[in-house]
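Just one protein chain is left out here, and the rest sit where they should.
What follows is chain A.
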Amino acid sequence: MIINMNTIKSISSKILTVLLLAVMLTSACRKDPQVIKEVREYLFPPKPDHKMKGFYLVNEGNMGMNKASLDYVDFGLGQYRRNIYNEANPSQVKGLGDVGNDAAVFGSKLYIVVNISNKVEVLDVKTGKRINQIDITNCRYITFNKGKAYVSAYLGQVGNPAEPNGIVAEIDTTTLKEIRRVKVGRQPEEMAIINDKLYVANSGGYSPQNYERTVSVVDLNSFTETKRIDVAINLHRLKADKSGDLYVTSRGDYLDIKSKMFVIDTKTDQVKKQFDVAVSNLTISNDIAYFYSTEWSHHTGKMTVTYGMLDVINEKILGTRFITDGTDKNIVIPYGIAVDPSTKEVYVTDAKDYVSPGTLYCFSPAGVKQWSATTGDIPAHFAFVYK
């Protein structure tokens, strides 16, 4: 033997040392994960006299990323609190969930509809601490009436080829349990309740060859679908004004059939007016509807964004605008809109490229930017907190 055992040992040990060193070096790089803390920043002078405490903003998060997050604007402190869920609920497995699709405050609770996570998350409105969750598969939107919550869901059951229809579930806001559910049209979206009647916009989004074109009317006492109002294909938004009219948007088929908005008179349950404008999202505050549209053009390959206001009393599009200082040029994709019921300030969110934090803008009633804040990913849904 040319080399004796000692040489082998020393060489082997050298190799082993190098390997171990490398392993130790690299092992040291893995830090223990921390609970992600909320971030607070002051945005505007405190407004202790503001009629409301503030509002929650739900960021949808990109699908599959489990990045729905919750922000809060505190009027009294002039403060923005970003990503409050994790710190308030550190032990909640996988956090708020995947794709926050709607949010609302009712009584002392904040309800967040988390679409892909198949749940409605119920939080204490003061602390943001989790109270419970209500499991509803493929849930979309939430609305309230007389101590009950109503949640629309795309499918009544998954995996049944004979059941393409969606449902609306009725939930007791005290026990947080589902009481009953009613079958409506296919892939129902937004809802509104007028005089114990629930109106829900059916989209039929899972069947582009055969979109739904109706609004289902559900009698809340018997909890049965009593009627379908024919409107247009692929309905989405549905908002009620004070006089009992419903503003319903149709997304069209993204090709030949354009996106439009319709007005339904709930006294007759008939469509009474049609606006040939594309509306992606709207909010109604007193007598004004604030809306924006993002429309894709095949010809230019570009997204066209427009903003508008509409008088819901006279049912006329106004010449005025809610952004007047040119800030709209900085907004890539408007994704959420809300109007402060007391001050009439307008809040608009920008989802940007969907994979970066978005921006929340606050505009004065005159349309001038007051402040802006960095949000979570895809900021979208507002829930005001009253005093």
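Here is the rule we go by: a contact is a pair of C-beta atoms (placed from the backbone, for glycine too) under 8 Å apart; a residue touches a chain by one contact, two chains touch by 3 or more; residues count from 1.
Here is the rule we go by: contacts and distances are computed from a predicted model.
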Original post:
Name the absent chain by its UniProt protein name; which of "Oligopeptide transport system ATP-binding protein", "HEAT repeat protein", "Amino acid ABC transporter" or "Outer membrane cobalamin receptor protein" is it?
Top reply: "Outer membrane cobalamin receptor protein"
Original post:
Which of these touches the unseen chain: A:I116, A:V151 or A:L246?
Top reply: A:I116
Original post:
Who touches the missing chain here, A:P90, A:G107, A:G326 or A:P365?
Top reply: A:P90
**OP:** Using the definition of touch stated at the top, determine which of A:T294, A:T349 or A:S372 touches the missing chain.
**Re:** A:T294
**OP:** Just the residue numbers, please: which parts of chain A touch the chain that's not shown?
**Re:** 1-3, 7-8, 11-12, 15, 19, 22-23, 26-27, 29-36, 60, 62-67, 69, 83, 86, 89-99, 114, 116-119, 133, 135, 138, 155, 158-164, 186, 204-210, 251, 253-255, 280, 294-296, 298, 301, 303, 351-357, 376-378
